Every structure is written in C-alpha cells, then in structure tokens.
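Got a structure for you, written out below as structure tokens; questions coming shortly.
Showing chain A:
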Amino acid sequence: MQILGIGILTWIVFLPILAMILVLLVPKGREIWIKWISVVATGIQVILAVVLLLNYRYDLAGINTLEGFQFVEKYRWIDVSGVAWFGRIVIEYFLGVDGLSMPMVVLTALICFIGSIASWELPKAKGYYALYLLLDTGMMGVFVALDFFLFYIFWEVMLLPMYFLIGIWGGPRREYAAIKFFIYTLLGSVLMLLVMIGLYFSTSIIDPVTGEKVHTFNMLAMMDPKNYEPGAIFSGLHTTWRYIAYIALFIGFAIKVPIVPFHTWLPDAHVEAPTPISVILAGVLLKMGTYGMLRISFPIFPDGMLKYALPMAILGFINIVYGALAAMAQEDFKKLIAYSSISHMGYVVLGMAALNTQGVTGAIMQMFNHGTITAMLFLIVGVLYDRAHTRGLYEFGGLANQMPKYFGIVIVAFFAALGLPGLSGFISEAFVFLGAFQTYKWIAIFSATGVIITAGYILWTTQRLFFGQLPDRWKNLPDINARELVTLVPLAIIVIFLGVYPSPLINLMNTSVNHLVRFVSEMGQAGGMQIGILP
Partner candidate 1 sequence: MQVNLSMFKNVGLEHFLVVSAILFSLGIYAVVTRKNAIMVLMGIELILNSANINFIAFSKYSTGDITGHLVAIFVIILAAAEAAIAIAIVLNIYKNFLTVNIDEIDNLKQ
Partner candidate 2 sequence: MSLFDLAFYLLAIITIGSAIVVVSARNIIYSAFALLFTFFGVAGLYILLNADFIAVTQVLIYVGGILVLIIFGVMLTTKVFDVPVRTETLHVGPAIVITGAIMGTLVGVVLKTRWFNVFNVQWEGTTKKIGEKLMTDFLLPFEVASVVLLVALLGAVIIARKEK
Partner candidate 3 sequence: MAQDTLILFSILALLLPLGGFLLLIFFGRRLPRQGDVIETGLVLGSLILSFVVFFNKILNFPEPIEWKFEWVNFGFVKDWGEMKITLGILVDNLSATMLVVVTVISSLVHIFSIGYMKDDVRYSRYFAYLGFFTFSMLGIVLTNNFFTMYVFWELVGVSSYLLIGHWYEKKSASDAAKKAFIVNRVGDFGFFVGIMIIWASLKTFNFGEVFAGIEQGKLSGGLLTAAGILVFCGAIGKSAQFPLHVWLPDAMEGPTPVSALIHAATMVAAGVYLTARTYAMMTADALTFIAYIGAITAFIAATIAITQTDIKKVLAYSTISQLGYMTMSLGSGAYVAGFFHLVTHAAFKAGLFLGSGSVIHAMHHALHKVHDHHTDPQDIRNMGGLKKKMPVTYYTFLIYTLAISGIPLTSGFLSKDSILAGAFAFGKLSGHVLIPFIGFFVAGLTAFYMFRLLILTFHGEPKRKDVFEHIHESPKVMTVPLVILAILSLWFIFGPNPFDASSTWVEKYIHKPRSVVPTQQQFEFNLPVKLEEGAAITEYDHALHKAHIPAMLLSLGMAGLGILFAFLTYQWGKISAEKVANAIRPVYTFLKNKWYFDELYANTFVLATLGISRFARWFDLKVIDGIVDGSAYLTKLWSFSIGKFDWNIIDGLVNLVAYVTGFFGYVVRLLQNGKVQTYIIYVVFAVIVLFYIFLG
C-alpha cells in the first residue's frame, strides 16, 4: 500500500528524517516548535504502525519467501552493470515486514513516541531531537530492511547519534559510557560486515530482468542453499567457514543483546544515558541483537545455529541468573534496572535457542514485553531522579504515601518485571520456559530459578523505595505529573492487556514463527543434525 505514491514502509522509516530536517530549520528561540515537530512526527509514526497492523495479513509467513512478506518495497538501489571479470553488483532497497518484524515495528514506533514525549525537558533541544529522530530512522530501518546491506547501513547509522545522545546529554561518566558503547558495537558490526561480504560473494541469483548471474545482498536469496556458488567460501552445509561465520555474526549480535560476557557496556550506557535514551536503549536497541539472530543468523546459517544451540541456551541461562544476581547487589536504582534488562534478555536468548514454536514465540513476545516493561521501569527511574536527583536505593523509603499514583504505576511495572501472571511479562517468560523445557530440560529448570531471584530483588527494591518511614528530606516530593503519566499509562495498559489476552500478539507472529522453526530445523537436519541433546 502506498501514500502519495511512496510505500508506507518508506514513510514509516524516513518520516523522522523529514522531521529532522524540519527541526534543523527551526529558528533560534523556538524550542517549543522543535519539541512539537518531533512528537507529532513520532506520533504519526505510531499511526502508520497501526495502519500496518490493520492491513496485516496473518496467514503470510515471510522469513525466506518473498511472497510471504507484506508491504514489500523492492527497488534496485545500486546496480553496477558489471565488467566482464566481475558479475553485476546489485544492492536493493528492499523493505518488507513479516511476523518477526511486525511486533518490533510497532514497538519501535511506540517507544520512540513515548521517548520523544519524555525528552520534553532536556536542554539543547535542537541537537537532541535531530539526533533522536535520526536514531529513530536507524532503528526502524533495521527492523524492516530485507537487504543485508541496507540492514547494515541502518545498523551503523544508529551508532553516531547514540554516541552523541549519551555523550552530550548523559550523566557524569557519559564520555566513558558513550565511547564504550560505540567501540563495543562497532567491534561487533565489523565482524558482521565481513560475514556479510562473504555471503555476498557466496550467493548469486539469476536476475529476472536480464537473466544474467547477479551477486546480491538480498537476505532471502542468502537463505536458499541453491543460490550458493559451488566452491564459494560459505557454500555447502556444516563447513568450518560457515561455523566461523555464524560465530562471528553471533558475537556481533550478542554484543547488542547483550549476552554475558559482552554485556558490560550496558550498565554504563544505561546508567549514564538520559532517561528517554535509556528507554530507547533498553526498549528497542537490545531487541535488534536478538532480532538480527532470528532474521539473519538462524535462517542463513541453520547448521551453525543447530550446532551451537546448546551453548546458546547455556548463555541464555547464564544471562538470566547472572543478570538477576548482579541486579540484586546493586545500590543504584537505574543500575539495578539495567542488570534486570540483561537478565530479561536472557529469556529471549533461551527461547530462541530452544528453536521450537513456543520458545521462539515466547522469545519474540519477551522482546516486545520487555520493551514495554523496561521502558516503564526506566521512565519510573527518571521520574524519581528528576525529583530527588539521586538514585541511591538506600536513601528512600515510605514513598508509597508520599507519591501514591507513582506507587500504583510502579507496582504494575515491577510485578510485570517479576513475571506476575496477568501481566505481559509472565506470558512470555512462561512460554519461553515451556518451549525451552521441551529441548533442554535441565537448563530450563535451572533458568527458572531466575524467577525467584527476580522476585527477590524486585520486592527488595519495592520495600526500600516505598515501604517503611519516609525520610524528612523527601517530605515535599511531588507526585507524578500529567506528562509523565501520559508516557507511562499507555505502556501500563499494554502490559496488562497483553498479560490477560496475548493472542493478538501471538497471532501476529505465529505463522512466521512456525515457518521459521520448520525451515531452520529442516535445513539443519538436512546435514544430519538435530537439536535437543539433553545436557
């Protein structure tokens, strides 16, 4: 479907860029315009996402079939009509959504919208919102790009804005956090780059137009073994190079997720970043790692995936428990939330490693739910920090009477985070475990202990902040205000709704998920490999 002759996905991706240009054009002293422009732009993005949702066809799978994708836009972007000694170079502007990306698109639009409202008070609005919108485009693009090159471009485009957003608007140790984030991610992405190039040379398709052999970055083409040229570096199944490539990709994505031990950038980045950026980081950026695995690593390297599924599951377990334990020992509210993010992303990894419908569904739901929940949590931290200018858990107490509305919201978010039934967090965690258990009994069981630890630190935090006697210095903390409510309540509603009735989300993805699972496991088993060796 198109708007003004331009595909809706293009709109949803590049709308922020337009807004950015507008923002840059706003004259000095008109800060308020800038804010409104951005909020409206992101708002429209949400509307577009809803439009997508309404026109979404649930029976299409996507993954590795072009006709399975929806709202596809596929144009030749770079087309170097080749020289004799080197076929044609084709890079496509290829966008489309399927069950994997649709939830992420919605999530991104939503979080960006909320983030832009939450950024209202920040200084240097012009630069901030310009970078923010650029970041928005980058993230949205990653989720809809189906051409590896395009994907990589969007992936990298986010780096610099994020560096500045953390580095300029961040907390005291912002420089350190920013550069750490930058270097880590770049390190991951250069590995990805090499693999991408290798794939590019290994695959070639017949150009429907001219009928000649064409190298392409098209992900779908890369998923089809038929397209691999014999003797190319990644051709065949279960070759050393393919394993190496899978691992390289995995590390590239794992850094974003982040999977222990590549996670240490996250606490710093989250803690130092300004609230809305923490929200974006935890809400959307982390998902890009796991999304990348589902979209690229698994279908393109099914053999590698199956070979390393067990280590991946173990990593997931480590993430869950390690993150939770580390969170329990934190004294800084925001840092605690950051570590809880690590723990929660562990569920995603575990679910994906299980490689069955429930596990993967759970994983994607967890991606979505964690996006909303952790966004709430960081907003909550922000609310408190804006008022008290400290995040030390030991400095508070008895806020439940001082800020009752706030308390109510926090309780919802917290219980969602500790996986209370009736709230969305539980559903995804339960599905992850149910899925993982079918593949890795013991890992699933051990990981489930993470739930207890989570309960531990969440309740401990609740008690520290809200129960007991209120210190005198906080006697006049105002309760949460309207703007903050506007950012928090929609998320709370989503969390509760999806907790009670997750079907909308599941139906959105399950065709694709089933297809993905079948595709990957069959591809891998073609090489006589199967998953689920009990540890």
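Selection criteria: all candidates are chains of the complex that A comes from, given by their letters.
Simple rule for what comes next: a contact is a pair of C-beta atoms (placed from the backbone, for glycine too) under 8 Å apart; a residue touches a chain by one contact, two chains touch by 3 or more; residues count from 1.
Predicted model only: the values in this text are computed from it and were never measured.
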Which one of these touches chain A in the complex: 1, 2 or 3? 3
Please give the residue numbers of chain A that touch candidate 3 in the complex, ascending. 175-176, 179-180, 183-184, 187, 261, 263-265, 267-268, 322, 325-330, 356-358, 361, 398, 400, 408, 415, 420-422, 426, 430, 433-434, 437-438, 444-445, 448-449, 451-453, 455-457, 459-460, 463, 466-469, 501-503, 506-507, 510-511, 513-514, 517-518, 521
